[in-house]
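Showing chain A:
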Amino acid sequence: MSGSTGLLTEGQDLRIVGFLCNWCSYGGADTAGVARFEQPTDLRVIRVPCSGRIDPLFIARALLSGADGVLVSGCHPRDCHYAEGNFYARRRFEMLKQFLSVTGIDPERFHYTWVSASEGQRWQDVVTSFTERIRKLGPATKMAGGTGYDEECLKEIAAAVSLGDQCPCHKEKA
Partner candidate 1 sequence: MRIGVFICHCGSNIAATVDCPAVAEQAKGLQDVVFTTDTMYTCSEPGQNEIIEAIKEHKLDGVVVASCSPRMHEATFRRALERAGLNRYMLEMANIREHVSWIGKNKERNTVKAFELVSIAVAKLRNNNPLYANKFDVTKRVLVIGGGVAGIQAALDCADAGYQVVMVEREQSIGGKMAKIDKTFPTVDCSSCILGPKMVDVSQHENITLYALSEVEKIEGYVGNFDVQVRKKATYVNWDECTGCGACMEKCPSKKNIDKFNEGISKCTSINIPFPQAIPKKAAINPEGCLMLQKGKCGVCAKVCPTKCIDFEQKDEIITEKVGAVIAATGYDMFDHSVYKQYGAGQYPDVITSLQYERLMNASGPTGGHIIRPSDGKEPKKVVFVQCVGSRDPSVGRPYCSGFCCMYTAKQAILTKDHIPDSDSYVFYMDIRSPGKGYDEFTRRAQEQYGVQYLRGRVSMIYPKGDRYVVRGSDTLAGTQVEVEADLVVLAVGAESAKNAPALAEKMRISYDNYGFFMEAHPKLKPVETNTAGVYLAGSCVGPRDIPTSVGQGSAAAAKVMTLFSKDKLESDPQVSSVNTSRCIGCMKCATTCPFGAIKEVTDRAGNVKAEVIETVCQGCGICTVTCPQGAIQLQHFTDNQILAEVNALCQAQLDF
Partner candidate 2 sequence: MSISVGYYPGCSGSGTSVEYDKSTRAVCKKLGIELHEIDDWSCCGSTPAHTVNHTLSAALSARNLVLAAKQGQEEVVTPCPSCLANLRTASHKIEDEEYRPKVEALLDESCEEAASVASTLQLIIERVGIDAIKKAVVKPLKDLNVACYYGCIMNRPPELMKFDDPENPMAMDKIMEACGATVLPFPLKVECCGAAAGMPKKNIVTELSGRLLEVADSLNTEIIVTACPLCQMNLDLRQGQVNRANGKSYDIPVVYFTQLLGLALGLSAEEVGLSKLVVDPTPRLRFADVL
């Protein structure tokens, strides 16, 4: 994608997706910006109201679609703008971590943390170390077609679906 814009002459950024809660971590990232804390450029932030709004599906979707890493950050425990959203988030993310390796994704590519709106310095550290971690892991293995999905495979599935009852698998079962 970065290459496709034709704007970059050398190298390529990694594709790191950040999901940040509006009240703490997005503010923390803003604070880091205001303080001019330099960070790697690989991260792209998606703003959500609360870490409790982050469906593990979003993270899985990002990783399956070719993201090299996903970084999630919310308010510190007990400091959630919505009282307890980050507790739900924490439980969901722990579950997701267990589940990721089953899908063939290195769980190291996903990290969640807590950064408050005043912790600009911490945000810089989090982004830098996570980017560093993903750099060490290298770009995620892309399935054929580079979209994260094997297009050939998808076509086959689509073709099979369009056959409906005529599909060989139905026949075999019968």
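The working rule: a contact is a pair of C-beta atoms (placed from the backbone, for glycine too) under 8 Å apart; a residue touches a chain by one contact, two chains touch by 3 or more; residues count from 1.
These made the cut because all candidates are chains of the complex that A comes from, given by their letters.
Predicted, not measured: the structure shown is a model, and the values here were computed from it.
J.: Once the contact definition is applied, which of 1 or 2 turns out to touch chain A in the complex?
T.: 1
J.: Give every residue of chain A touching candidate 1 within the complex, in rising order.
T.: Touching candidate 1: residues 1-2, 5, 7-9, 13, 15, 17, 22-23, 26-27, 29-30, 32-34, 36-41, 44-50, 52-58, 61-62, 65-67, 79, 81-85, 88, 92, 124, 147-149, 154, 158 of chain A.
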